[in-house]
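The complex is shown incomplete by one protein chain, all other protein chains being positioned as in the whole.
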Amino acid sequence: MENEITIRMVDVAKSFGETKALRKCDFEAHAGEVHAIVGENGSGKSTMAKIMSGVLHPDAGKVTILGEQITSPVDAKRVGLATIFQEVLVAEEASVFDNLFVGRDGIFRSEGNTGDRWREAETILARLVGKPVDLNEVVGCLPLSIKQWIVIARAILRSPKVLILDESSAALDLDSTIRLHEEIDRMRASGATILIVTHRIAELVRIADRATILRDGVTVGVLEKHEITEANLLAMMTPSDRRASEAKDYASKGRDGAGAILTARNLATHRTAAAFDFDLPQGAIVGVAGLDGQGQDAFVRAVAGIAQPFGGDVQVRSADTGKMTSVGTLDEAARAGISYVSGDRKREGIFPQQSIFENLAIGVYRKNLGPLGVIRKPSLKPMFKREVDRLRIKIGSPSNKITSLSGGNQQKVLIGRAFANDPQVIVLNDPARGVDLGTKRDLYRELRIFADKGGSVIYLSSEIEEFIGFADRVDVFFAGRLFRSLSGRDIAEEPILAAMFGQSRNTSVEFDLERTA
Amino acid sequence: MPSNAIRQLARDRSLFVPAGLFIVLLAAVATRGHGLFTMNGIAGAILVATPLILTALAITPIVMAGRGAVDLSVGPLMGFINVTLITWLVGHGVTNPVAVIGWAIGLGAAFQLIQALVIIYVRVVPIIVTLSGFLVLSGINLMVMSRPGGVAPDWMLSWGAGTSVFSPVLFLLLTAYVIWAGLRRTMFYRNLRMTGSDERMAYTSGVPVDTVRIIAHVVGGAFTGLAALSYTALISSGDPTQGSTYTLQAVTALVLGGASLSGGRGGALGSTLGAINMFLISYLLSTFNFGTVSGFVTQMAFGLILVGSLLVNVFVISRRAAA
Partner (left out) sequence: MVSTVMKTDTGVTMRSNPLRTYKGISIGFGLLACLLVLGALLVPGFVSSQNARSILLLAAFLGLASIGQTLCALVGALDLSIPYIIGGANILLPSLMVAGLPAPVAMVLVLLLGALVGATNGALSFKLQGQALIMSLGVGFAAVGAVQIYTSLGSQFGGTVFAPVPEWLRNISAFNGKFFGLPIPPVIIIWAVVAIALGWLMHNTWFGRSIYAIGGSRTAAARLGISEFKVWTVIHSVSGAMSAITGMLLLGFSGGGFVGVGDPYLFTTVAAVVIGGTSLLGGAGGYGATVLGVLVLTVLTSLLVGLGLSFPAQQAVVGLLIVPMVAIYARSPHIRNQI
């Protein structure tokens, strides 16, 4: 039973039009193991997960799940496979209970007892969320973090023999990830096969028994537990021509003496949150961190003029007059030279039907208008080329649709859009989420150059490792306010973690990797 | 059942508006005279309102299935069943009740099945498919019967008398409710709501979304068949021209009833209240003497009611979501 093979993929290929997502994919997973699937963006991980879930059909090759070939999610359900996809899929108008048990029954007939289901759901959800949740609550009223748990609990409640998590923990904070891992441990102990498709190398080092690495749609290797290190993983994931270079080791420069280009006074992110002050020195890269929902997202949006803070006032030094002017609306922020880049590119970033050129240049259309509001497009072409070269965005023709680019390259276009405005301050809201390593490095490099030339950066990230060697200062949010500012040697995993948990400076967080359920 | 309805009313705030409007309208009608509140008045009301209610009920499960599937074809479909009944069946001497009723329900279900299959397999946006259905049937209706005429089967002629509250027309309405109530007790209703609310979620969770959609359409088609029977009883003849009017009224009733036009939310109670409210509004307007402009006043009133109900719906919804 221990080594029974539950999933087998042989020679699988899958293309979308001209794009070959999978070329030659071979894969095997056993019962009772946690198996990670790792690779850069565009390597085919998600496609693999979707094929295994019955959502997509392979063009070639054979896929067997628990001895059967499945062709639809209905088949997958029958066989005992459950998948948690990257996107949080919930019915907003329905109750938590309905959302948890969607699809569990036949078209007309119910397959389970409501009372039993209720009890089971309450238990599991309370365990995952960390506190009891009212199953009658309408999901639309709940915060995103609970919705994520609902999606995860939905799969777990099926007691699946195979559980696939497709980047599902990408948006979870530290605490939640620990609870999720505990649940995964539980399932592994009972003989289930758990597949984790992930970018988070640190996470899978902790929990995976084996890891399969994908590159360019081909499985390039399988690592056993003792072989799973960041070095090995990176070595297998990146093609040889990129391995040599770029250490992620930009020395953080001292920024003494530089005046503040942006200040916030008495800022409150929420009705019950304490007010705080914030200063952004010119030429600095300030990281913003915090556990989920601690106010950092609201802060970053307030600073960018997108949302109103609950209280307080943001001021920016005007480029023309040198004096501090108040920034309260998006217009004022734009005029003051603040650009905003969101990591949620599907929702607040790209225009999917428009060209790459338009997606990048649209940020500066308004500054390049002639009579009647005509846009001077020819004058924007040099700017476009400059940004594409600088950010190393790989495009075919500028008039291609933006959806022809990979996720990482799309993100680069959005960053190019922000840069094109020649801003004083760039505010980035988790831009590297779900983005491959190569793109991340290009991004850090460009932001560093921007800061060296006098620009200022506010960079929110949910991954602590991003700040190290990159940020001059890290502001950690806790309980809705700026809790602690860390600089110099304090920009390291332990101090940042401690601050995220609201710990006082002198205690270090016991990060217990071996914690059992 | 009544206590269930009250409990549902209390929990589902989107029913506040149609329920409130219903009470207001009843009160307003009462102030204009007692005509409606007699046996004859109610019987007549049932006769006129039933096609309205049934068409609103017919498009309810279809819109609940999601993808913005507002079924514009419902009015002309009812007309199509009506004129073919009169011309092809009665006109050729087929008046057997079983044949007639079977034809009505079967034709409605068959047409909606075709629409569902086109929506599922051709994957064109549903509102365009139903728009196409609207156009095609409107044209065909006039080709089958170029102007109102014909005679209903003789056993139906007494249905339109409007003398008794417990007429066969009421029975048609009750049949629809019985079917709906039956469906509600099964998991189908929940599957329908989930499919309409987020089809991707339902699909990946193993809900057979295509089958759910087909059943929703077929049920709607069957209800349209019932509507056509009640309409034939009402006018005792065939009329190929009223299709667009009924579509407009059915959609208004749907909105008035609080259904979400993008799917997931809706129900028989809301749509019924919406349709009854539409009926009460036209009844109310008919009690005033507007003379030659009375038709225009009704038209303007329907437009304003629709606008108002949509606005209220939006603000009730957005307040509820923010809560």
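Letters A and B name the chains as they come in the text, with residue numbers starting at 1 for each one.
By definition in this document, a contact is a pair of C-beta atoms (placed from the backbone, for glycine too) under 8 Å apart; a residue touches a chain by one contact, two chains touch by 3 or more.
Bear in mind that the values here come from a model prediction, so they are computed numbers and not experimental data.
J.: Using the touch definition from the top, which of A:I107, A:I375 or A:A492 touches the missing chain?
T.: A:I375
J.: Which of B:I179, B:I235 or B:L248 sits in contact with the chain that's absent?
T.: If we include the chain that is not displayed, B:L248 is the one touching it.
J.: In the whole complex, not just what's shown, which of B:W88, B:F171 or B:F296 touches the removed chain?
T.: For the chain that is not drawn, the touching residue is B:F296.
J.: Among B:V94, B:V124, B:L157 or B:A181, exactly one should touch the missing chain; which is it?
T.: B:V124
J.: For subunit A, enumerate the residues touching the unshown chain of the complex.
T.: 16-21, 41-42, 50, 55-56, 85, 87, 216-217, 306, 330-331, 334, 340, 342, 347-354, 358, 362-363, 365-366, 369, 372-375, 377, 394-397, 399-401, 403-407, 409, 438
J.: Tell me, which residues in subunit B touch the chain that this view leaves out?
T.: Considering the whole complex, subunit B reaches the absent chain at 68, 70, 118, 122-125, 127-129, 131-143, 199-200, 203-204, 209, 248, 251-252, 255, 261-262, 292-293, 295-307, 310-311, 314, 318.
By definition in this document, only the chains that are shown with their structure count from here on.
J.: What does subunit B use to touch subunit A in their complex?
T.: My answer: residues 186-188, 190-191, 193-194, 197-198, 200-208, 211-212, 215, 260, 264-265, 321, 323.
J.: Quick check: in the complex, which residue numbers of subunit A touch subunit B?
T.: Per the touch definition, subunit A meets subunit B at residues 53, 55, 73-74, 76-77, 83, 85, 87, 89-94, 98, 102-110, 140-141, 154.
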